[in-house]
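After the structure tokens below, expect a handful of questions from me.
All protein chains of the complex are present and in place, except for one that has been dropped.
Let's look at subunit A:
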Amino acid sequence: MKITFASLGAILRFPPWGMILLITLISSIGFLTLYSAAGGDLYPWAAKQMIRYSAGFVIMVGLVYVPPRFWLDNAYLFYGISFVLLCVVEVIGFIGMGAQRWIDLYVFQLQPSELMKLALILTLARYFHMSEPEDILKIRNLITPLTMVMAPVLLVMKQPDLGTAIILLISAGVIFFLSGVRIWKFLIVLALISASVPILWSFLHDYQKNRVLIFLDPERDMLGKGYHIAQSKIALGSGGLWGKGFMQGTQSYLNFLPEKQTDSIFSMISEEFGFMGGLGLLSLYGLVLLYGLKVTLEQTTAFGRLVAQGLTMVFFFYLFINIAMVMGLLPVVGIPLPLISYGGTAMLTLLISFGILFSLDRHAQQKLPKQAMGYF
């Protein structure tokens, strides 16, 4: 294609700049908070996070030009790669005699469970896209997608990374739900899980039972997670309506807030910017969710709808679980606040998700074949 000013203009107009601005704005709140968390220093967090964002930004904008067809065709491939990486992590973790979530790529540490969140959405969307509506109603046709969900979930749980396992289950649930799986089937699964809990419970060792109890009731463990949640509530609550001001959060500044740069970052924002600050951030998130809804509604294919809403809902549950957690509404699990928490793979995954969403937005009217060019 001959590059002209006209085609250059078209390319520049192509990405949804408003959304990109919004995402950059939210991420910038993250940079500022990380700067504040370091006591007014770009190091050790803010600078690195900005570099990651910049790298992810390029990928995100680049993905606008990759048509949805590409994701449909290669969904199973991505799933396969992610799964293999998860197994690799498992093996390394086994050798390392402990929990292992990362693969050290020397440039950065890759967390395959993050990639799996994306791959699972794509792969399930592809599966249901390919299925006839009446097939979805048949139980035997749910065995394959359920296996695709449970295999990585079990691996991630073994790491153990309960937060990611929950997100995987939720994103799968959303796609099952939106693709028309009968409600009673969900209810049966729920009932089965509830029924199996007491049986599973009796098989657990005391220390395992204790772990679960602490997970459900952090107050039992005041030096660990209980302390974490108590301090996080103090930080948040003491912020008041308008907050203590930027860089004035004594809880985080004095290191009472554990993991302030990752899971507890919302407490820190709330301490420094108060209720109004938290409300402002939620509003920005709300705009992102609205955009996700808009993209979903504009899709003309099942794959597009499922991927768009799957990604949106994952985004929502990230922020919901994280914030509910630091407010003491949900047990503490390691789930970052999207675009804000310090963390490389999470940021990259989110920006890739937005890239895919943008691509769906720009190619909403593009027809996708029932027969993919897949290799699986």
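The working rule: a contact is a pair of C-beta atoms (placed from the backbone, for glycine too) under 8 Å apart; a residue touches a chain by one contact, two chains touch by 3 or more; residues count from 1.
What we mean here is this: contacts and distances are computed from a predicted model.
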Leaving aside the chains on screen, match the unshown one to its UniProt name from "NADH-quinone oxidoreductase subunit I", "Cell division protein FtsI/penicillin-binding protein 2", "Branched-chain amino acid ABC transporter permease" or "Cytochrome c-type biogenesis protein CcmE". "Cell division protein FtsI/penicillin-binding protein 2"
Given that one chain is not shown, which residue among A:L178, A:I229, A:I340 or A:I356 touches it? A:L178
Touch with the omitted chain, as defined above, among A:S27, A:T123 or A:Q251: A:Q251
Given A:M130, A:L169 or A:A324, the residue that touches the chain left out of view is A:A324
Residue numbers in subunit A that touch the chain omitted from display: 133, 174, 177-178, 180, 231, 233-241, 250-251, 253-256, 270, 274-275, 278-279, 282, 286, 289, 293, 296-297, 305, 309, 313, 316, 320, 323-324, 327, 329
